[in-house]
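Structure first, then comments.
With one protein chain held back, the other chains of the complex are shown just where they sit.
Here the chain labels run A, B and C in written order, and each chain numbers its own residues starting at 1.
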Amino acid sequence: MALTKEQIAQRIARELRDGYYVNLGIGIPTLVANYIPKGINVVLQSENGLLGMGPFPFEGNEDPDLINAGKQTITTVPGSAFFDSALSFGMIRAGKVDLTVLGAMEVSEEGDIANWKIPGKMVKGMGGAMDLVASARNIIVAMVHSNPKGESKLLPKCTLPLTGLRCVKKIVSDLAVLDVTDQGFRLLERAPGVSVDEIRQKTAGKLIIEGEIPEMVF
Amino acid sequence: MALTKEQIAQRIARELRDGYYVNLGIGIPTLVANYIPKGINVVLQSENGLLGMGPFPFEGNEDPDLINAGKQTITTVPGSAFFDSALSFGMIRAGKVDLTVLGAMEVSEEGDIANWKIPGKMVKGMGGAMDLVASARNIIVAMVHSNPKGESKLLPKCTLPLTGLRCVKKIVSDLAVLDVTDQGFRLLERAPGVSVDEIRQKTAGKLIIEGEIPEMVF
Amino acid sequence: MNKVVSHAAEAIHDIRDGATIMLGGFGLCGIPENCITALVSKGVKNLTCISNNAGVDDFGIGLMLQQKQVRKMISSYVGENAEFERQLLSGELEVELIPQGTLATRCLAAGYGMPAVFTPAGVGTEVAIGKETRNFNGKDYLMEMAFDADYAIVKAWKGDTEGNLVYRETARNFNPLMAMAGKITIAEVEELVPAGELDPDHIHTPGIYVHRIFQGKDYEKRIEQRTVRKA
Partner (left out) sequence: MNKVVSHAAEAIHDIRDGATIMLGGFGLCGIPENCITALVSKGVKNLTCISNNAGVDDFGIGLMLQQKQVRKMISSYVGENAEFERQLLSGELEVELIPQGTLATRCLAAGYGMPAVFTPAGVGTEVAIGKETRNFNGKDYLMEMAFDADYAIVKAWKGDTEGNLVYRETARNFNPLMAMAGKITIAEVEELVPAGELDPDHIHTPGIYVHRIFQGKDYEKRIEQRTVRKA
């Protein structure tokens, strides 16, 4: 069984370490905040200018001055700090954010990522994605392994316009967990009930399979 | 009669315009604050991180956290703001400070300035002087026309290590007010009782004298 | 010298057709609502607008787009605006997309008098086309130029008569950066106080960067994505 979005988020949450500063992109990455393991304290960064992002407000407590990078109303946790957008991307560029989680349309076996533009469609802009992928020390991509037509999104080379070069370190897809290495995608774990063969079939880029590949447990 | 230090400061103060942001260097420039013309409001910048510097505190009110660039205890005026040293030099570099007044050991007819280092003597450092002279839009130098040996300090070329190139716009010395132009020092005013001849004699750099040169009035 | 003007129309009175204007805000958060309304009323045209987003159809910069006042938009994300899309596809509107951090840093560079800055954002992408790439310590960076804008229009929470500004929460975003970057900077504030009322340790934008200031009115502060959790 392929992982649900929630399970992808849950699996990514296991990568969190105590004391991490984390930037979570829009979509599946946002869900990671719901699965932070007990005993682990992470601080969420929102690139519009906040460290210490909390959950959505209770109804009636929405504050128009307090939003996240997805323009959603949010709250803060104790010990939060506000700052301007230059400092926000400055701390990202300086490698102070320990982990960035974001979605992708395509990832190449060299770690290139495409997630901002589809030729022929209205281009909305890259927002902070190019800054994040070029600057973050550690990037995990949350994505589905294949597009609706069944074509692999883990490719030898990206076909879509790039967001960044050689920056993705790890992928958690609906089928597998993979590291991006100098030799290609290294398969680390597979979704419950998903065979190595299926992953091999659905990964167009170079795939490294060594030894027994454990099944994820939820 | 050559001007006193106070008169040099007083003459420079006449260059102030309402709304100016002004950085005053150590020494004679500091005295300019005592002669701000009535009806004119200027804001003093101290490059260690303050806009809105006030006078020295009354005895007993000294605050060790509140000093100027000369490390003297000071006060603030209403509407002041504190900031870090990068923003302080940022606003100088961006041309937001309207006028910088500083001292000099030598000025060349092209507007070069030397005021930080004497070969053979212990070098204390340039502090913010190089940033100020390279960045300020409008620099007035307060200086004495000749050194104690009677040698001119307004030269064709500086002999001391430079602080900055082609940056001085105006000089108020103990003998004269001069603009630094593409053609050299242009004599604008002379100190009371000081002859044009004396100024000519004591100015080693190219001196432009056109028409009647008025005497300063105090 | 008095920086205080009485209302938005006075603050923007000298903005002419063809001007380059920075507008603070992220999404609809912290946008200069009063000045946008005044710009629409004034009908000034052919503007180049530098702003992280382009508003929505009926709010923010979207109101200026409706009146076809904008010739070129320089933004990082312009997704929430159907009229924007129509004008873009019809060729009436030009758009230059810039990574968000690059947009912020090019404002910072202008405010700090730095002609150019280096950022890795966009290396190897179409954003890098025509730009100098330079390697430092084994990593590639693009050289990006400081912005050069005629006006910056920002929104702060509080301001004083010296032009000092304080922002609230994430409504800060691009506002202090653009305030530093404009040749003429106009600030609208929710509350204008006499000089001396703001704590000098808490100023986000020192008044030296602000040329005109006024107390705005009737702030709508529209919420773009209202998200809540169950009690």
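Criterion: a contact is a pair of C-beta atoms (placed from the backbone, for glycine too) under 8 Å apart; a residue touches a chain by one contact, two chains touch by 3 or more.
Given the structure is predicted, the values throughout are model-derived calculations rather than measurements.
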Fill in: Option from A:74, A:91, A:129 or A:194 whose C-beta touches the chain left out
A:91
Worksheet entry | Residue of A:7, A:30, A:76 or A:100 touching the missing chain in the full complex | A:76
Worksheet, complete the sentence: Logged for subunit A, residues touching the omitted partner chain are 18-19, 21, 41, 43, 45, 51-52, 76, 78-83, 86-87, 89-97, 135
Worksheet, complete the sentence: Where subunit B meets the left-out chain, the residues are 46-50, 55-59, 61-68, 70-74, 76, 82-86, 88-90, 92-93, 112, 122-131, 134-135, 161-165
Worksheet item: Footprint of the hidden chain on subunit C, which residues?
Response: 105, 108, 112-119, 136-137, 139, 141, 166-169, 172, 200-202
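As a working rule, only the chains that are shown with their structure count from here on.
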Item to complete: Farthest from subunit B by Cα centre, which chain is it? Let me know.
Response: A
Item to complete: Per the contact rule at the top, check every chain pair and give me the one with the most C-beta pairs in contact.
Response: A-C
Worksheet item: So how far apart, in whole Å, are subunit A and subunit C when each is placed at the average of its C-alpha atoms?
Response: 29
Fill in: Sites on subunit B at which at least two other chains make contact
none
